[in-house]
Structures are given as C-alpha cells and as structure tokens.
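All protein chains but one are shown in place.
This part shows chain A:
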C-alpha cells in the first residue's frame, strides 16, 4: 500500500497550484495536468492492488485447509478481545462487493473514483475548448473527491501487527509454526492486529486550508464594488470596459478574472488589462468568443436596461513586466494576443509624457499579426497617438512597429497597390504601411541582430504555439555564441 503515500503526495501538490502564488497561469495548468495524470495512474495501481488483496482475503475466508491464511482469517472480530482481526471479510458467505459497498473505505473509494473519472472525461482538450461550461461545472466534483480522500482510511481496514504482538511473536519466528499457536506451551502466541490509522488527512490538510483561504479571498475581493466608468463598443464585436475599484493597482501586462453574476454565478474568465498603470482607471477589451462573452456583450449593448454588475479578482502577474528589463524588446502579438502589448505601449507613452528618461529600454520592435484589422481598430487609435507622440518628442526611432494582415485577398492588395503613393496606409491610417502575409522571421531577426550587435534582446510573444516554436528557433539561431554579443531571450505567454 506504499503507493497510497505517493498518491496522497500528489494530491497535495495538486492543490498547491493556487493562483495566489505569483506564477504564470500557464505553468500552473501544465503542472495541474501532470499531477492529474499521476493521480489517475496511481489510483489505477491502488485499485488493482486492492482487488488482488480482497480476492485473497475472500479465498482465505473460504479456505478450510488449516493453512496459515485460513488461521489468520479466523482471528476474531469479537470486540471483547480487542478486535484483533486481520481479514475484513467476516463470514464465509460475505462477498467482496458487499464489503466494498458497506465499508467506509470501499464506498468512499468508489465515489472518489467515479468523481475522478467524470472530471477527467470532461476535461479533455476537445470538451474544454468546445463546451467550457461542462468542464467547469463538472470539475467542481473535486469537492467530493477531497472529502472522500479525507475519510477514506477511517475504517482501518488495512491492518498491521501490533507492536506488542511483534515483540512476543515475530513473523520470522512464528509464521512456520502456526499450527501450534493455540498450544499453551508454544513460544508463539496468536498474533494480534490493529488497524492503521488514516493518514491521508495529514497530507491534504494544508493545501485544503490554503485553497479555502484563496476562495475566501476571491469572494472578499469580488464583493468589493467595481464602478464601470465607460463602456465602448468597438467594431467586430469587441467590448471595452473601463472600470475603477478601490485599492486596485496594476503592472503592465497583468490580467484579471471577471465574473458577471447576471450571466453566470460561478464562471470567472481571465482578461488581460489593456490600460497602463499610469491611468486612473483599468480597462479590458473583450472579444466575442463563446457563450459567456457573447452574452456579456449583448447585455452591455442594451441601451435601456441597467448596466450589469461586474466582479473583479486580480490582478495577477505575467512575464510582460519583464519587457522593460531589456535594452531591446521584440514584441509579437498575434490576433487577440495583442492585448498585453497594448498595456505596455500605453505605459511607454505615459512614461514619455512624463519625460521619464530612465527607461532601460532603448528600442522596441512591435509586430502585430492579425487576420482582419477590423477586430482591432481600437488598437489603431493607440498606435496613431503613439506615432504622433514619438514625432513630437523627436524619438521616431524608438518604436518600430509593423502590421501584418494574414487574411488578405486580391481586392485588398489591389487597393493597396493603387494607393501606393499615399503617405498613410489605407487600411489603418497609420504612417507605417501594412504588410500582407506572415513575417519572415529570419529576415527580421538578422536585421535586428545586425543593428544591435551587443545588446540583450527580449522576445515576447502572445500567440499560437506554432509561432512560438518558430520564434524560439530563431532566437537560438541568431543568438551569438559569444555572450558579449547579441543574445535573444524568448518569453512566451499563453491565453
């Protein structure tokens, strides 16, 4: 039964994935999944071991051949003698199924395993991505799992020989001479067994307390009033909410969890903050991408009904805060992944406005890759103002940004070719012309490497996995072997 210990240890680690620890959500999730797989594996081993064990007990109880097994089985269940029994199957006609369903350990075991299986089948990637609510609500079965785990061992079915009995008659000495145990003059006495005390509660107590504390904290934070100061409806179904909350302070690129009780009581969804810390409000941009977001946008579109109440938990940290640690930063945002960079760029704008010249970052390359620009027209305004700001301050070279439109057709390209001579881009109105298709990272990286031969360049991506792979490869390829020359460091976020 040693693997129960391992099983319990994993449950402990499982619960340690709490969000109050300042780690990236993505790392937590990977760890959670890993521990879940281990729990499933060990549960399987545990159950199979018990199945063999119970079958042996059952056979021993049925055995009439006076073997060691049958004598051990016949040790009495009589409470008067202290209940020093070994075999939990009391009578010859008791089935293992009966014992399973009438003992605490068996019953809790069955309930826990079924809860675990339901949690796992509703948590497969396909179900999670397509029907998130099924996953979310079913996963709350973990409450039954943890409760069951706590009381699983109370019955003391797993028995060991008492110390006293071991001193009197050690199995090494007495196992062979079991026919003589009942003789008064033999060296060995009948062995006595007692139940092992339940131990699982010791392993899960600390994490459960931590988790309960975190839930209480989340509840407390959610009860604090959130004032919505501005609601902006952008084209392509993007909703911007500007809010205020007492005592709320953020860093660039952090995210918050948002709950809207009128839409769903239990669901909390993460959104990156798109405002800068220097502003006196915090904002999020929400794109319609599923049931909850569509309902939220619809609720806010109603002109004549009162604004729904919003609860906010956070902010939680991500790697974006590291952007300002690098002399040269390469920011790549794909689609909706541009949001953390919105916060960073806004923050830079404010820093420039306050003439904060202590910025370590000297140059930023920003790549924005999206399928259609309509979805991000809100970001255009930001880039336009940044352009003007840079010109005013004479720091045109600081921010070098390029937009890539991957969902182009011949009509769009035709337009662009016709308006080639115009100073601003016809699609976005920005000075920088939009490029079509995907960036050629090799060219980009080699240009950056040659322009900054001695710098440490931080590469930040918020986008799909395939893009992360190619960027990581480029980082390795273009980092120079000499540590004093250009080095590319890759940082990835995943939402």
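Here is the rule we go by: contacts are C-beta pairs under 8 Å (C-beta built on N, C-alpha and C of every residue); 3 or more make two chains touch, one makes a residue touch a chain; residues count from 1.
Just so it is clear, contacts and distances are computed from a predicted model.
Novice: As a check of understanding, state which of "Membrane-associated progesterone receptor component 1 protein", "Cytochrome b-245 light chain", "Cryptochrome-1" or "Transmembrane channel-like protein" is the UniProt name of the chain not shown.
Specialist: "Cytochrome b-245 light chain"
Novice: One chain isn't shown here. Among A:121, A:177 or A:196, which residue touches it?
Specialist: A:121
Novice: Any idea which of A:209, A:232, A:307 or A:418 touches the chain not displayed?
Specialist: Per the contact definition at the top, the residue touching the missing chain is A:418.
Novice: For chain A, which positions touch the chain that isn't shown here?
Specialist: Its contact residues with the unshown chain are 44, 47-48, 51-52, 54-55, 58-59, 96-97, 100, 110, 113-114, 117-118, 120-122, 124, 126-127, 130-131, 133-134, 291, 411, 414-415, 418.
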